[in-house]
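Here the complex is missing a single protein chain, while all its other protein chains stay put.
For reference, chains read A, B and C in written order, and residue numbers begin at 1 within each chain.
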Amino acid sequence: MGKDIREDIAWAHINQDVLKSLENPRPLFWVIVFVALMMFGVGVGCEVYQYQMGMGVAGLNNPNVWGLYIATFIFWIGMSHSGTLLSAILHLMHADWRKPIYRFAEAMTTFSLMTAGLFVMVHLGRLWQFYYAVPYPNERWTWPNFQSPLLWDAMAIFTYLSSSVIFLYVGSIPDFAICRDNIHPGWRKNLYTLLALGWEGTDRQWRNFRVTYLTVACFLIPLAVSVHSIVASDFAMSQQPGWHVTSFPPYFVAGALYSGCAAIITLFIILRYVFKFEEYMTMPILKKTVRLTFAIAMVWTYLNLIEFASVWYSHDEVAKAVLIDKATGRFAPFWWAMNFCGSVVPFTMMVKRWQTSIPIMFAVSLLLNLGMWLERWMIVTPTFSHGYYPWTMDTHYWPSLVQWGIVFGSFGWFTLLFMVFCKIVPSVSMYEVKEMVYHRSLATKKAELGLEGGH
Amino acid sequence: MSKRHMLALYNNFDEAEAVVRELRNSEIKGFNAADDLVVKSPIEHPEVEEFLGHKPVNVQWFTLIGALSGGLLAFFLIAGSQANFYSQMKGGKPIVPFPPDFVLTYEMFILGGVYITVLGFLICAGLPARRSPLYSAKVSTDQIGLLVRVDDNSAATLRSIFTKHQALEIQEEAGK
Amino acid sequence: MSVSNLLENWSKFRHTHPVGDKGHPDWEAYPSEIKWAMSIDLDACTGCNACSVACYAENNLPVVGKEKYSHGQAMHWMRIERYWDEDKREVPNQGAQFLPMLCQQCEAAPCETVCPVGATNHTEDGLNSQIYNRCIGSRYCSANCPYKVRYFNWYDYPTTENVWPAPMEQQLNPDLTVRGKGVMEKCTFCKQRTYTARNNAKTEGRKIHDGDVQTACQQACPTNAISFGNLFDPESRVAKQWEQQQVELIKEEQEKDVKPGNNLRGYRIFEELRPYPSVMYLERVRESDV
Partner (left out) sequence: MIENGFNRRDFLKVLGWGGTAVALSGCGNTSIENGKETVVSYVEPTDYQIPSIGVYYNSTCAQCDAGCNIEGRVREGRVLKLEGNPASSINRGKMCGLGQAGVQAHYNPDRVTEPLLRAGTTTENITWEKALATINDKLNGLKGEEIAFLTGGVSGHVKVLLKNYLDVLGSKNHYAYEAVSPAVVRASNKKAYGVEMPRLHLDKAKVIVSFGADFLGAWVSPVHFSQQYAQFRKGNRPEGRGVLVQIESKMTLTGANADRWIPIRPGTEGILAMGIINALGVGVPADVAAAARDYTTDRVSKDTGVSAEQILGLTELLKARSPSLVLAGSAAEGYSHGSQNAAAIALLNQVLGNVGKTMDAPANVQFAQLTPTTGNSLALNDLNDVMAMGKLKVLFSYGVNPVYTAPDCLKLKDNLNKVPFKVALAHYLDETAMEADLVLPLDSALEDWGSSVPEYMPEPQLSIQQPLMENLYPNTRGVGDILLALLKQRHADQYKAYEDFYSYLRGAFVQNKAALGGAGADDDAFWNETLGKAMVKLPGTAGSLSGKPTVAGLSLPATKASEGAYPLRLIPSVSPSQRDGRHANLSWLQESPDPLTTVVWDSWVEIHPKTAAKLGIVEGDIVEVTSLSGSIKSQAYLFPGIHPDAVSMPLGYGHEAMGRYAKGTGANVFKILDPLFDKETGELAINETNVRISKTGKRVVIVKEEGPNGGSQLGRPKIAVKVSSDKVDLSKEV
């Protein structure tokens, strides 16, 4: 069992430790960047081919008009939610243990949203006309269709992405100032000078900063909920069996938080190892994150069961048939794997000893994420393969290598963005760690005084 | 009378607080604690506000205006464009349907709110700003800075107060 | 944007379509006197595929070839489905059942509302239009179509080998486009024909008569199983058939179906999903005395 952050850690030491992560990349860093670049290259290659030839090369067909692209899109959108959870919700709740880990979680939000946005593009049959979906006054005198959940989706993602970027940036300004003050002169210093906007930590700046940060956090919470509800609306607003479910929005939101938390555990472990952040990303934090994840896992499990139950007890025979098909048909292995990964694997998190076991939690978090990806796939594909119309059902459908390639590439893209982020933005929020340490030491002091005073 | 800036660095908030309280209580000519004193700190510390006395924050007004105008803009833009583009007739649906418009209004409400809040933050916090000449990188590390603007005459008084409270460092700069 | 336009259209805030198939209450004021509809008599349909081939000829449908067909990428706007009886009979001694399935031109179409760019809309003559130029290929319409009768251009068929090798491109009908890759397409009720007929009627200053326009499938059908026309015109064959079969357009459940023992055979597929399809089918009859 690791120790929590030492309360007597020197603030200068915090600066040093974190700033170290920004400089002098280790070989491992370059290896990861290279691998990520290769993966991304595969994805780009597949996309170029698909762009040239048409969507047919993705192996999509008449009933299966959406494939892995939409499933993976939801996956990435979902992953973005944990950043908001950690930085906004826990911020409002004054859970100080979020402080060392929220920065990279927020970055994850931003980058997974950017990745998700790519999938919207990749999915379009006429990518070169994507701007038709953008609402702006134009010479064509046309507007997008505001009734379409896809448009709500685009709008929600745009709002979410830009708000997240702003949130991430605003929250990093004091840290940029630290970087500015400590980094050797050169382009990086200039960059940080620019990014810090002349931040000096004056009382006026801090005062406004606090209110702004709180306000944006307040906005982000309903926004995050609305984003995934809207993604759920893409499905729930349609008439298709297996999608037309009232509980979809909360189900999606829970799934989103779930996959995001799992991803945070994964990244937590990786960053902790790569940047030697053992002092900040401590075991108690991991433990808290794991417990939170477990709680969300149970919420998700519940909503998952609700979904099955509401289908099962409805009189919608077709939806029921889709459910049976999920459990017994061609996609049954994946469906059962999803249930296993999503609802059974998290029970390992109940074992106290394992909650802080790095290898176990790493494996578990990966499994959870796999389960969440499968969940999205199992939402999208079986409904297409087994829709209302018996004649057009298609059980032979299997995504082509192009689809897999682009999905694969998206992980490379995400990793690449994250790697670049790690070297530019401090992945641990220095000033907030200081705050945390400060408040904790104050509390300890008070407690000691209280004890001495005796009542 | 020319003014000069002085920056004193302290190890912790307690010391800084003691200095500020003393400065606020003392009557130094050409120095008004409310206007001429700036506390620079590496972390946000709510108590700073307490010992500095109440100072208003106006960001929320930006928020209110931003959110409302975002929402209104969205609704009228969407409803207006739908009503203007009659050919987008959807079987079984009104030309201007409220439920979907509400979703977008909601999103734009938040978008406007966030954008204008941040704009308000920049305005209220005076960012981006030139850095003041008296700045120490130690402030962003672990020390508390007290930046004062004072008449040349009173500089010595202040310096003595700073020193009394074990200032780690005192920087001075001739004023304008 | 213009204010007058805006106010005028705002005043049409409530939908103009769908309206009752008996005609709009204020018929004169109604912008369109046309609601195209179809009825298909499954007892007459022999499943011969003539309609489907006619559709290929009329509407520039690409022939995708074996490989793409095997991937489920066929482009037949009009497909003939063949069903067997499901009562576990050992031999299909009542033959097969054929069902020509085409876009049902729903009045409350699930596809229309979901298109992000408004590429599929409702026309004044009650069709479910598809604007190829506007389509960005999100395929949401197809995802939401319960009948799966929307067909996506998975490839750029005009430049695909052996789709229209020279000189086959000369057969293409210039009255409508050849669709490029990435757009959705579907049955239009032979839009080019209805449009011409409406124009001709307008030129001659008269209303459309029944028989002014035939769809390609209807025209080819050797057994006249398909009838097509204006549902608002009480003289049209299609209106008479709907009337006789007591099928009403804006109903998710027909009154006759609630009453037991009706001896009518008109029905619409997935009526209960409330898309108000414009195609009525007549049940296939099988002799009870054999």
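As a convention for this text, a contact is a pair of C-beta atoms (placed from the backbone, for glycine too) under 8 Å apart; a residue touches a chain by one contact, two chains touch by 3 or more.
Just so we're clear, the structure is a prediction, and the values are computed from it rather than from any experiment.
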| note | For the full complex, contacts between the hidden chain and the displayed ones involve A, C
| query | Which of these touches the unseen chain: C:W77, C:Y151, C:W164 or C:F228? | reply | C:W164
| remark: Those residues of chain C that touch the unshown chain are 42-44, 46-50, 52-54, 56-58, 63-66, 69-70, 74, 76, 79-86, 90-99, 132-133, 156-183, 216, 219-225, 237, 240-241, 244, 263-265, 267-271, 281, 283-290
| task | Provide the residue numbers of chain A that touch the chain removed from this figure. | result | 126, 317-318, 321, 388-396
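As a convention for this text, only the chains that are shown with their structure count from here on.
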| query | Which chain's mean C-alpha position is the greatest distance from chain C's? | reply | B
| request: Report which of B-C and A-B is connected by more C-beta pairs in contact. | output: A-B
| request: From the Cα centroids, identify the chain that ends up most central relative to all protein Cα atoms. | output: A
| task | Averaged over CA atoms, how far is the centre of chain A from the centre of chain C? Could you give it in whole Å? | result | 43
| message | Centroid from C-alpha atoms only, then distance chain B to chain C, rounded to Å. What do you get? | response | 63
| task | Averaged over CA atoms, how far is the centre of chain A from the centre of chain B? Could you give it in whole Å? | result | 30
| Which parts of chain A, given as residue numbers and ranges, touch two or more other chains? | 142-143, 145, 147-148, 151
| Residues of chain B touching at least two other chains | 81, 84-85, 88, 90, 93
| said: Looking at the complex, which residues from chain B come into contact with chain A? | reply: 38-46, 48-49, 52, 55, 57, 59-60, 63, 67, 77-78, 81-82, 84-85, 88, 90, 93, 97, 100-101, 103-104, 106-108, 110-111, 113-115, 117-118, 120-122, 124-132, 135, 137, 139-142, 145, 147
| query | In the complex of these two chains, what residues of chain A are touching chain C? | reply | 53-56, 59-66, 123-127, 129-130, 132-133, 137, 142-145, 147-151, 154, 234, 237-240, 384, 387-389, 391-392, 394, 396-397
| query | Once bound in the complex, which stretches of chain B touch chain C? | reply | 79-81, 83-96
